[in-house]
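For this depiction, one protein chain was excluded, whereas all remaining protein chains were kept in their positions.
Each chain gets a letter, A and B, in the order it is written, and its residues are counted from 1.
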Amino acid sequence: MEPTLILNEIARLTALQALIEPIAVVVFAISGMVPARLKQMDGVGVYIVAFVTALGGGTLRDVLLNQRPLFWVENQEYPILILVLVLIFLYAPRFNLPFQPLAKRYFNLFDALGLGLFSISGTAAALAHQIPLFPATLFGVITGVFGGVLRDVLILEIPMIFRQSTSLYATCSFVGCWAFVLGLELGLSDAIASLLGITTTTLMRLMALRFNLTLPLGPGKTE
Amino acid sequence: MEPTLILNEIARLTALQALIEPIAVVVFAISGMVPARLKQMDGVGVYIVAFVTALGGGTLRDVLLNQRPLFWVENQEYPILILVLVLIFLYAPRFNLPFQPLAKRYFNLFDALGLGLFSISGTAAALAHQIPLFPATLFGVITGVFGGVLRDVLILEIPMIFRQSTSLYATCSFVGCWAFVLGLELGLSDAIASLLGITTTTLMRLMALRFNLTLPLGPGKTE
Partner (left out) sequence: MEPTLILNEIARLTALQALIEPIAVVVFAISGMVPARLKQMDGVGVYIVAFVTALGGGTLRDVLLNQRPLFWVENQEYPILILVLVLIFLYAPRFNLPFQPLAKRYFNLFDALGLGLFSISGTAAALAHQIPLFPATLFGVITGVFGGVLRDVLILEIPMIFRQSTSLYATCSFVGCWAFVLGLELGLSDAIASLLGITTTTLMRLMALRFNLTLPLGPGKTE
């Protein structure tokens, strides 16, 4: 592949990330704000739960990889954005109204895109730290899903992605991470392999939602 | 300001910290021991919950800032002190008796002072690591309040500071952190800005308790 082609790809990928990441942060934050409010939390609770949901997975990745500055320190617009969102959500909900139909319509799409983006960025960061393939895919899953796990711990629920009734979520992240690393192993460029991974996770998640796919239960039981 | 004056201030501040910090650790540890005991925990549970309540916020700060040794490794008298407190609390409660009226009377005062001190020390540590103002104030809040959040996770309660009925707590920490960083921006010395921040947090917290101030609920509701 010619260098300019690769450079174009990387530019497109960076543009894609710059476009998707803030929307994914918003969508993940909303998925923290709503259940926090339902648990009768005040503004502090809603903000901290929204923060942890949106930024917790990436924070855990940075801590486990020993990478500093933390990504929400480097991108301080994310915690500020979440603060603004929480203030609007709690105190000026009429500003929400025009966006609610939009949010409802596209929530799952952007949540699935965010899952794909965070998973692949987590795997890529792990590979950049010379972490072997299998643990690197686990770093991808941690980055993609642990924000939601920490949210559920804070609101005292069994983590949603652990429940039998939940359609595939962490599994989509895991499969997309493997599509990404196998793509790299097969000689695809970073950009193409990333797109492959993100697309795999996102499409698989959307199909899991549409057809209500869950993990098979299996015959195993306890005692 | 003359150099000697500043040096005097710093000396006073260090003395203040040396005075307040151990008392704050004791007060925070007590606020972990009591609910742990109410949950029928044994000595191990009471110690770990007291440890996490008193030292968890600072540990999280050190981990997120990548600062070592951890402050309770450098000040190993803190975990030892908490062990002694737990042993007295569980097995020699009559040694407590003379202190109980004192503890009841001054608990809120020292908890508010501890909140102020930990919040400002967390913000100062973040600034020393070149972290921008807004995230630095978040580090202050994390240092001040996350011990209590982790306590509530371990005893299976919705974190107290997230509940609508709780009078302002994290908010006092946040406002005090901003008083501190704005004081620094306006050219105040470290010592004066620290005193300003600690005083702001402490007085605001005491007023919140006295007048039962809570965050306004706002018209926002879910669905």
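Note that in this section a contact is a pair of C-beta atoms (placed from the backbone, for glycine too) under 8 Å apart; a residue touches a chain by one contact, two chains touch by 3 or more.
Remember, predicted model here, so these are calculated numbers, not experimental data.
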### Query
For chain A, which residues reach the chain that was dropped from this view?
63-64, 66, 131-132, 134-135, 138, 149, 153, 156-159, 161-164, 166, 169-171, 214-222
### Task
For the chain that got dropped from the picture, name the residues of chain B it touches.
34, 36-46, 48-49, 59, 63, 66, 68-70, 72-73, 76, 79-80, 89-93, 96, 153-156
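In this text, only the chains that are shown with their structure count from here on.
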### Query
Using CA atom averages as chain centres, what separation in Å is found between chain A and chain B?
32
